[in-house]
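Take a look at this one; I'll ask things after.
All protein chains but one are shown in place.
Right after this comes subunit A.
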């Protein structure tokens, strides 16, 4: 049986040569993402800004203007409507209710429910959630703290296991991934809620996973080919791990695409974020973190190697196929 090979055996792309272009593109995209976040802002879910979210299911696709009229007539603040999943379901967002007592929010939920029930017979709520301003503030803090801790923790791990240059380049690449994800959410106006924080943390985990695989190979090749130029070592390592990088990204993307298309609307933003994160993370593994290692002045230094950690496979160097020199 002929087996599938996504990346041909003798692939040797000069990734490093493209790095100046890639850096330019990366910088431009990152600035664009920051700009988008600041100008358009994120569509924060009730988790983070507090307020009220009701998801209502109608027997037939409703006229959004009429729904808005019905809710505006209740005097409970400005509603923002969004279609979720199939055309019969609508998510209705309302601001935090004035008045200290929590009864106010309950009354609004009931008011909206009964008003919509009258205007659209057969409409039922599928879910609703209310978050007070206090809790939403805590959730924001926890979310930011979680992301910062994850980046630092993993960066420290990379420094501890590898050289400091690996730690720095990994953190820069992750910040890049984060900016891209935020930019994506600013662009698409997908709701940014607690689940997305989980997606972001997973993206960080995955992206680092990807970088560690390449870093690991760079380290191995640094020991094996001491005389080789750093840019050649990086090129060689990225190319050697390319089949795995592509293969894994494709399998995970297949799994996530199934989730995006069939997994129901509740998780749509979550899966979309992951898919984006995997694409961006793969890109940054190749172009941001690996290429940055050259800029950071990483070089093979035989003296730094501790005795005893010497790679035993080195003695076999003679029979290795030396990478093609350009």
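The rule we apply is simple: a residue touches a chain if its C-beta (ideal position, glycine included) is under 8 Å from a C-beta of that chain, and two chains touch if they have at least 3 such contacts; residues count from 1.
As a working rule, contacts and distances are computed from a predicted model.
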item: Name of the absent chain as recorded in UniProt (options "Na(+)-translocating NADH-quinone reductase subunit C", "Transcriptional regulator, PadR family", "ABC transporter permease subunit" or "Protein translocase subunit SecD"); value: "Protein translocase subunit SecD"
item: Residue among A:26, A:43 or A:130 touching the omitted chain; value: A:130
item: Touch with the omitted chain, as defined above, among A:194, A:222, A:238 or A:276; value: A:194
item: Candidate in contact with the missing chain, chosen from A:15, A:120, A:190 or A:270; value: A:270
item: Residues in subunit A touching the chain absent from view; value: 1, 3-6, 9, 55, 57, 101-103, 105-106, 110, 124-132, 134-135, 139, 142-143, 145-146, 149-150, 153-154, 157-158, 161, 194-195, 197-198, 201-202, 204-206, 208-209, 212-213, 216-217, 220, 240-241, 243-244, 247-248, 250-252, 254-256, 258-259, 261-264, 266-267, 270-271, 274, 313, 319-321
